[in-house]
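Shown next, in structure tokens, is the structure this report addresses.
Omission of a single protein chain aside, the complex is shown with its protein chains in their original locations.
Each chain carries a letter (A, B and C) given by its place in the written order, and its residues are counted from 1.
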Amino acid sequence: MAVLGFNRYGKAEVRVVRVSRGTGPDGNDELRDWNVSSSLSGNLDAVHLSGDNSAVLATDTQKNTSYAFAKTLGVIEPEAYALALAEHFVSSQEAITRARISVEDYGWQRIGTGGHSFVRSGQQVRTATVVHDQDLGSTVVAGVADLVVMNTTNSEFWGFPRDRYTTLAETKDRILATEVTAQWRFRSATGSGRDYGQVYARAGRTLLDTFAGTYSYSLQQMLYTIGEKILATVPELCEVRLALPNKHHFLVDLAPFGLTNDNEVYLAADRPYGLIEGQVLADDAPDAGLAWT
Amino acid sequence: MAVLGFNRYGKAEVRVVRVSRGTGPDGNDELRDWNVSSSLSGNLDAVHLSGDNSAVLATDTQKNTSYAFAKTLGVIEPEAYALALAEHFVSSQEAITRARISVEDYGWQRIGTGGHSFVRSGQQVRTATVVHDQDLGSTVVAGVADLVVMNTTNSEFWGFPRDRYTTLAETKDRILATEVTAQWRFRSATGSGRDYGQVYARAGRTLLDTFAGTYSYSLQQMLYTIGEKILATVPELCEVRLALPNKHHFLVDLAPFGLTNDNEVYLAADRPYGLIEGQVLADDAPDAGLAWT
Amino acid sequence: MAVLGFNRYGKAEVRVVRVSRGTGPDGNDELRDWNVSSSLSGNLDAVHLSGDNSAVLATDTQKNTSYAFAKTLGVIEPEAYALALAEHFVSSQEAITRARISVEDYGWQRIGTGGHSFVRSGQQVRTATVVHDQDLGSTVVAGVADLVVMNTTNSEFWGFPRDRYTTLAETKDRILATEVTAQWRFRSATGSGRDYGQVYARAGRTLLDTFAGTYSYSLQQMLYTIGEKILATVPELCEVRLALPNKHHFLVDLAPFGLTNDNEVYLAADRPYGLIEGQVLADDAPDAGLAWT
Partner (left out) sequence: MAVLGFNRYGKAEVRVVRVSRGTGPDGNDELRDWNVSSSLSGNLDAVHLSGDNSAVLATDTQKNTSYAFAKTLGVIEPEAYALALAEHFVSSQEAITRARISVEDYGWQRIGTGGHSFVRSGQQVRTATVVHDQDLGSTVVAGVADLVVMNTTNSEFWGFPRDRYTTLAETKDRILATEVTAQWRFRSATGSGRDYGQVYARAGRTLLDTFAGTYSYSLQQMLYTIGEKILATVPELCEVRLALPNKHHFLVDLAPFGLTNDNEVYLAADRPYGLIEGQVLADDAPDAGLAWT
């Protein structure tokens, strides 16, 4: 006989753009450009087993609420927005005991002198994910995605085991490039006067500085070092998870054309790619609870 | 102080095409078109903490092994291929205690009469994921992705709660469309004479038949019904997980143009979309172990 | 001094789904799933030079019209729909002298027995593009895209020039795979009783049969042969344009692992790819006019 297990439902990829008129420096407009996804869980057996929707806050309503909260909350940090939205769904709906809100935040930079013109940055996407549970409280995970970085030198890879299927040559000088997805967990969901934007800036700067400043023997070592440095620099955080695809740059063999290639010309490959995933924790990190669900 | 937590690494998206010459019916060529990803875990502290690669089977070697096993194993089911590859990495590498292999299988249909010509199907992607652990053994999860289905009627949605933010009208007749991602877990990893291809065919047919044959009051109900029917039809399986985005088809208001729209003309929307996720289990399902990691 | 040159504007990617209730065989529902783009030209200097919109039929109106025509025209062929829509814009708007309508048509196959359930095919996208000009009349181009085909043998490539930069080995047996984009131009835009669906079926079948049945020495030869056969088989057409990316399948060197590879194991590459483009014409083809603009 079948039984219902884990389930959740919601509205994914609600594109919310919030403009605040004249509230920025020098009376400039301020801007938030978000992709918001909500997901609710709770006492939802009836809808699965018999199609009874009396506990199902419509995903259309979740979308409406995302827009309404953008109005009432104004131009705030995505973590704070996600916390408010998650708490709302749980507190206002009897059947809903848990909400997960995730936000992708797209950055824009000012152009021109009028205070109302912007160019989308494209360098990276800022992310925030909140889970709020009626009994267990809230967790906050934030991070960055789509951030492509490269070291043109100071990267080696050697000393790995050689089995029957190993053909890779060892190297003492290669390009190291990756597209960083990083997520950092906050020790606590709230805190008086927490400036989430400032945490994001510090963690992001540490990430770039560590990538640039680390002499690498493997991407795993780079992953751990980045996680360690972020935890050391940003005490509000207790855990960092990283996914680092190895964006391979293969040295092109130019010898058939009578040319040398002293680490100058590379083929940037798409697939396959190495993929290094890992977690770095503060030794006193509290239990993650529902943070990563 | 920082400590290393969960970690794994591997080669993602190795594109393997295996042709078997003349082994098909009537001496036709047979074909497998796969996207293979491998991921290894084990005693990997040294590489993270000090860049010592002595335990790190290179991802390039993993790629080579994927191709070599395609040669030696021939045109087999992706689940069987993944099992063999996972067991190889764990058994052959001292430091590696766990391997995860996932395969996307792209279907092709024969064209022409020569026995060597094919057109790519595009209707769906078959998936298979194996986790093999030195101590815990193997788990097999298979499934389907990118499968887009639609019922043009026999779908209602009403009786949902109305709060301050609810504007959605109730409906007794709507289009129900979704892009199915389904994954089903096998009760046991192996079994004498198991025909994985036949399981895939049965589960897939049940999925389509159930979607077509179910009068729907919500996508959650559809999700549960599909899971229940697959479990009832395919006793080799003990769990089904489904992710069903609601591909909204909105009735276009033609009244301003003096036209009626009696469920005839729809706007197919991209974003946002409802997203329904859930798990259906056999009541005697064994523990999932590492199957979903 | 600057002057305005060629210009056009419109609404791109209007997602129209048209259901016809019970009009199919056995009272089944019929379905069209389209992505419609419209583009208008004419006396549009004023809007460019001074922002005067008095000649600019809003792109929102173009969208509305696309939906309204789907209602009034019913489930018809995309070419016929595009012709009607293009003529409407030109005949109804004083300033608009030319309209271009393009349609992507996504195929669905029936599932179940209720007559209202479908699965999206995914094998290929049908395309249709109409240009209607006030003075020059209409042109119709139709075709297919995203159609991936493969011959596992019967393909050679040798005899090409070898210069300083040539390293490619000659081969007498390779996989030939491509993702076909084909467009065929009709001799005339209209014709009493033309069955566009039947033309599409004949041209598409000829394309697949020719690909499967041609022993290939180069993709250029395949391109020309396909074009020639389509013109020979479908007299309504006078020109075929093809873009054939060479989806390279590289034989993997298994020798380092002590294995042979007698055309059995291939690496399917993404980038770079050969790209072969060409045009095949009936020797009595009328001038193309605006067909390809």
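Here are a few things to note about the model shown:
FYI, a contact is a pair of C-beta atoms (placed from the backbone, for glycine too) under 8 Å apart; a residue touches a chain by one contact, two chains touch by 3 or more.
What you are looking at is a predicted structure, and each value in this text was computed from that prediction instead of being measured.
Of the listed positions C:K11, C:R32 or C:H116, the one in contact with the omitted chain in the full complex is C:K11. Remark: the omitted chain is touched by one listed residue; of A:A68, A:A84 or A:A285 this is A:A68. Contact with the undisplayed chain is limited, among B:Y9, B:Y81, B:Y165 or B:Y224, to B:Y165. Subunit A meets the missing chain through residues 15-21, 29, 31, 33, 64, 67-68, 70-72, 108, 111-114, 116-124, 146-154, 175, 208-209, 211-213, 249, 252, 254, 256-257, 259, 261-270.
For subunit C, the residues touching the absent chain in the complete assembly are 1-15, 37, 39, 44, 47-61, 63-65, 68, 92-93, 157-161, 163, 165-168, 216-221, 223-224, 227-228, 231-232, 239, 245-246, 271-283. Considering the complete assembly, subunit B touches the hidden chain via residues 164-165, 167, 256-258, 270-271.
The rule is simple: only the chains that are shown with their structure count from here on.
For the two copies, subunit A and subunit C, the CA superposition rotation is 180 degrees, given to the nearest 5. Distance from the subunit B centre to the subunit C centre is 30 Å, each centre being the mean of its Cα atoms. Centre-to-centre, using mean CA coordinates, subunit A is 24 Å away from subunit B.
For subunit B, residues that reach two or more other chains under the stated contact definition are 15, 64, 68.
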